[in-house]
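Note that one protein chain is taken out, while the other chains of the complex remain in position.
For reference, chains read A and B in written order, and residue numbers begin at 1 within each chain.
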Amino acid sequence: MFLNAWSLALTLTSLAGIVLGAVACRTAVRVLRHWNPASDSERQIRLEGEIWLSSTLVAYGLGFQIVSLVLFVLAADEFCKVIVGAMCATGALLANGFGLPALLVKMAGVFLYGFWLVLHQLDIRSESYPLVRLKYLYLLTLYPLMATDFALQTLYIAGLKPDIITSCCAVVFGAATADGANLLNIASAEFLLPLHYLTMALLAGVGGVLLRRRQRWLQALYAAGWAWFFGLALVAITMAISSYIYAMPYHHCPFCILKPEYHSIGFAIYGALIVGAFLGISAALVEPCRRRVGLEGVVAIYQRRAVQLSLGLLFLFALLTSYHYLRYMLLGGEG
Amino acid sequence: MLIELDAVTKIYNQGQINEVQALTEVSLAIAPQTMVCLKGPSGSGKSTLLSIIGCIFAPTSGRATIAGKPLARLPDRFLTVHRRATIGFIFQRFNILPALSVADNITLPLLPLGVSPKARRERAGVLMDQLAIRHREHFPAGQISGGELQRVAIARALINDPPIILADEPTAHLDSRLSRDFMQIMADLKKAGKTIVITSHDPLVTEHAAIDRVIGVKDGRIDVS
Partner (left out) sequence: MNAIIEKQCNILDYALSSLWRRRLKNGGIVVVFAAVIFLVASFQLVTSALTESAGRVLAAAPEITLQRMSAGRQEAIPLAHADRLREIFGIRAVVPRVWGYYFDEVRGANYTVLGVAPGMPQAEGLSNAVANETPWPTGAGQVVVGRAAAAALELQPGKLFSFFRPDLSLKPLEVAAIFRSETELVTADLIAMPIADARDLFGIPATHATDLCIYVANPAEIATIAGKIAKILPDTRVLTRPQIQKTYQVVFGWRSGFASVCLLAALAAFAILAWDKASGLSPEERREIAILKILGWETSDVLGLRFWEGIVVAGLAFLLGTTLAYGHVVFGEAALFKPVLMGWSVLQPTLHLAPQVTLKEVLLLLAVTVLPYLAVTVIPAWRAASVPAESALGG
């Protein structure tokens, strides 16, 4: 279903990312082969200049990836109007086997390109650029992810079969793939909500202690906590919280909260969650860089800021996800 | 010493067919609050020497320490950061952007430092008053006289209050009156605590009373003759 404005937009965005990524990888290969900080040769000076090109390309790539992620979900919401049995974006994503994997790969891309940019920002703060080789090796591993993203997205769009009336048999029985109950059916709301809040409280606690007493194991625990919470929060939003936002007990779609009729609150919720998780996890991932020349202070500052910001975003996330539930309970709703 | 070069060599396009050795084993030391003139014909390596002192690029070999910072293989980013805090440049043709106003030209170095518009105006105002060009504050720089342009160039070089001023053939396109005015301002700056390095072969500069030392540069080496 490529002849469609949304498909074209998605394809263009991904293609732009692929092309820019290829140029960045070319720099990566050249840096890994010829990088010699002690040299004053023309090539070394050129490579130092190309570092700015690659970092700009990855920054653009991250921006495009975020746009692509949002576009993908919005496109699924449009596609559902032409796919049999699909009532909303969830149904459209489940229309073939490539939809959800494409979405998950896109989300992973946001995190992974972001990590590269964090590494780069730390690297350029030391006069010896100690993370150059690590950075560019990492960059080369990101390219297959980009290619996978593009492939999955293309296969998804190609596999979509819009439902149109045929000449004789117009009754087509679509599978009931409408709501999130098909997407996820892991646990009940009664179990998920308390776990969700307990995890948030624990995470806030660990973060608070970490700000007072920096310990490596606490840092790792905090990051692991965020990784766990990210998955849990997505499940909780799908299985429990979204219903309160829709005020409909059987509507469990995690994507409809992005729609204007719900004040697009999904953007704020997912934005707080994704950025918070990114900061919380990256704070621990940069720990090994502390040992590198000139990075001790820089990494420490980043870690502290990242933990502070992630705690702030956790609080915001808690507010946003609790509002509808609390409002419902206060207005006399049953649990 | 504020500026120390020890056996500094600079080779362009090293290892390639168009390799050029611009400086060979240059050593010199410049104390603070002095005014030094680098004198030599074109192609002698003066500009390269000025670029190394000006933290534009690092030497190929040898040690260069400018305002306490060794430049050996510093990446361009750190050279730039050090340069903007340490060096004020006055170019041969002043290199003022004619379409920008006088005030905007002077405050160009402050933009990437995140200095607010109000603070920029204040700092530029002080310098414009000192150099008597305040009445030209909002004029496009392309419409002011040669003498005023010279002062704008000086104000821009001073906006970050750097300890070192580098002037590259500053009087090459000026008449003798303006050249004398320029040297007077340089002398005043030296008295105020600045260290000044001027490249020139203009006698009005090389023979000026404020010049503490004239260093000859020839074929990439210090000319001791």
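Throughout what follows, a residue touches a chain if its C-beta (ideal position, glycine included) is under 8 Å from a C-beta of that chain, and two chains touch if they have at least 3 such contacts.
What you see is a predicted model; the values in this text were computed from it and never measured.
Novice: Let's see if you follow the contact definition: name the visible chains touching the chain that is missing.
Specialist: A, B
Novice: One chain isn't shown here. Among B:Lys69, B:Arg84, B:Arg121 or B:Arg134, which residue touches it?
Specialist: B:Arg84
Novice: Of B:Val8, B:Leu23 or B:Leu50, which sits in contact with the chain we cannot see?
Specialist: B:Leu50
Novice: Who touches the missing chain here, B:Asp6, B:Glu25, B:Asp76 or B:Asp219?
Specialist: Spelled out, the listed residue whose C-beta touches the missing chain is B:Asp76.
Novice: Counting contacts across the full complex, list the positions on chain A that touch the omitted chain.
Specialist: Chain A touches the chain not shown through residues 2-10, 12-13, 16, 19-20, 23, 49, 52-53, 56-57, 60, 64, 67, 70-71, 74, 77, 81-84, 162-165, 167-174, 260, 264.
Novice: For chain B, which residues touch the unseen chain?
Specialist: Residues of chain B in touch with the missing chain: 47, 50-51, 54, 56-57, 76-77, 80-81, 83-84, 89, 91-93, 95, 97, 99-100, 104, 108-117, 156, 160, 168-169, 172-173.
By our rule, only the chains that are shown with their structure count from here on.
Novice: Any idea which chain B residues touch chain A in the complex?
Specialist: Touching chain A: residues 11-16, 57-61, 73-78 of chain B.
Novice: How about chain A: which of its residues touch chain B in the complex?
Specialist: 37-42, 45, 48-49, 124, 127, 129
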